[in-house]
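With one protein chain held back, the other chains of the complex are shown just where they sit.
Order of writing sets the labels: A and B. Residues in every chain begin at 1.
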Amino acid sequence: VVPPPDTVHFLSDYGIRDEFVGVVHATLHRLAPHVRVIDLTHGVRPFDVRGAGLLLARSVTHLGPGVVLGVVDPGVGSARRGVIVEVREHGGPRWFVGPDNGLLAGAVEVCGGAEQVVELPASPSAESDGIEARWGGPVTFDGRDVFAPAVAELCRGASPADLGLPVDPDSLMRLPAPVSERGILGDGRQCVRAEVVWVDQFGNVKTSVVVDEILATSLPLGTTVEVAVDLAVEPAGEPPVELATGPVQARAVRVFADLADGELGVMADADGHLAIAAAERSAALQLDLGVGDLIELSW
Amino acid sequence: VVPPPDTVHFLSDYGIRDEFVGVVHATLHRLAPHVRVIDLTHGVRPFDVRGAGLLLARSVTHLGPGVVLGVVDPGVGSARRGVIVEVREHGGPRWFVGPDNGLLAGAVEVCGGAEQVVELPASPSAESDGIEARWGGPVTFDGRDVFAPAVAELCRGASPADLGLPVDPDSLMRLPAPVSERGILGDGRQCVRAEVVWVDQFGNVKTSVVVDEILATSLPLGTTVEVAVDLAVEPAGEPPVELATGPVQARAVRVFADLADGELGVMADADGHLAIAAAERSAALQLDLGVGDLIELSW
Partner (left out) sequence: VVPPPDTVHFLSDYGIRDEFVGVVHATLHRLAPHVRVIDLTHGVRPFDVRGAGLLLARSVTHLGPGVVLGVVDPGVGSARRGVIVEVREHGGPRWFVGPDNGLLAGAVEVCGGAEQVVELPASPSAESDGIEARWGGPVTFDGRDVFAPAVAELCRGASPADLGLPVDPDSLMRLPAPVSERGILGDGRQCVRAEVVWVDQFGNVKTSVVVDEILATSLPLGTTVEVAVDLAVEPAGEPPVELATGPVQARAVRVFADLADGELGVMADADGHLAIAAAERSAALQLDLGVGDLIELSW
């Protein structure tokens, strides 16, 4: 018998200006006082389901067992489902709770895939009367009214099947993976086409490219890499036709500390992604890069 | 016998850049290690006592039993009192601790009113000697030096009467309620005059108007509502004479998801207030609205 979880990892785009995060914490504590809540971050850009999903997928192996509560939910109040996902591998989180909009699927995959998925009933207020009869009830705050209560029930020993109706695990919504292609240019230079998947608060630019042995072998430390920014998006396989800014140069280095002042570097970051960074400055500002931008690295 | 509280809900305008929140947490933990502290938010605009008071009043029913520590305190060091308020209804917080400047009164009212109020003595440093004899001591950090120690004492079993002198519960400072009026315009259209009481990080504009059955009945879903912004403030009962910007149109909808791209909506938000929102964009930016602005909705 698995003991009920006592840890909740909480990720959202609620920000820290409003009472949203605090009210969800208070609700969890009121309903399940023994639970520890760890805030993964609430600084995801508002409505950025994809960025949050990639963040969760790269963080999840560092989380201990328990629940992940993820709420980045532009579709709150729409027909999108709320779900509980139980995963197959249990070294880390065992359950994911949140909207079924692509936020959870990447991390679920990292945890071995979904063992079972249940759909949560919509907030009770949508079914009551009074104002509800006319306006369908006030907007629900699903983090507070639907997801936190479901998490609290899990932490009090309920099983997912007690909390919703089973649905096909394969029906869990997935988002397209970010662009990440390797190839050889016409002049024989090697290249990767990549998408910016995150810019951290230091201005480091995380790309979609995972640094594996093949890449590490083909791109020796010290290599000068050309970074071309803002590629026009082309049909797969076609070369880009226009570059918004001319290419800049970066050097393949092991760590930030290997960079000279003013120099740009490419490196494997702490999650094993190819990243572009500068020494104690923002590479994102210098290159005018943001999440979703396409870049081409060649050498 | 009521057991001493073990949960503190902490609200302030301290922000997250400085060590203020952390030092209050550390002080509470040092003095009462068993206590759980839940941060409601520290993102209230600096010195915005009124906004914080409205936030607390709308959040308090979601908080479990324990203490609310609220510190938004432009008058620190002045003659304003520090207080502990014990409330009559005890499903939620039982005690409120903070400055008596209007911050607490709205939430106290929601909790059935004050059962007893005690005034906290000023910080001890104001009475000691040395520098204090000349400069009156350094500025006290009342969150750290006065309020957190009082909260810790409550959590260790002290009663309010152990910590300060009783004062008349009716003397608790109240702030004027925000403007919220309904009427009929000369042309027969219905209208509400309202104040913007909060803008959340998504740019949703919360007004002072509570959506009750009468309003829901008179404003069917789908109705087109004119929103006029920046009304000149007039004596109560007088019509506004000038509008800084022409009216814009919004549609009465149930949830964000019912809005088309670019459309403005009015809806009952998650606290039952009439709110103005846009689809995945900031309605506040679009209408140039901020807290304290007056608006008129008519249909």
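Before moving on, here are some points about what is shown:
The rule we apply is simple: a contact is a pair of C-beta atoms (placed from the backbone, for glycine too) under 8 Å apart; a residue touches a chain by one contact, two chains touch by 3 or more.
Here the structure is a predicted model, which is why all the values come from computation and not from measurement.
Across A:161, A:185, A:255 or A:285, the single residue that touches the chain missing here is A:255.
Taking the complete complex into account, residues 7, 9, 11, 16, 36, 38-43, 55, 58-59, 62-64, 198, 200-202, 211-213, 216-217, 220-221, 252, 254-258, 267-272, 275, 280 of chain A touch the chain not shown. The chain not shown here touches chain B at positions 14-23, 25-27, 29-30, 33, 46-47, 74-78, 130-131, 134-141, 144-145.
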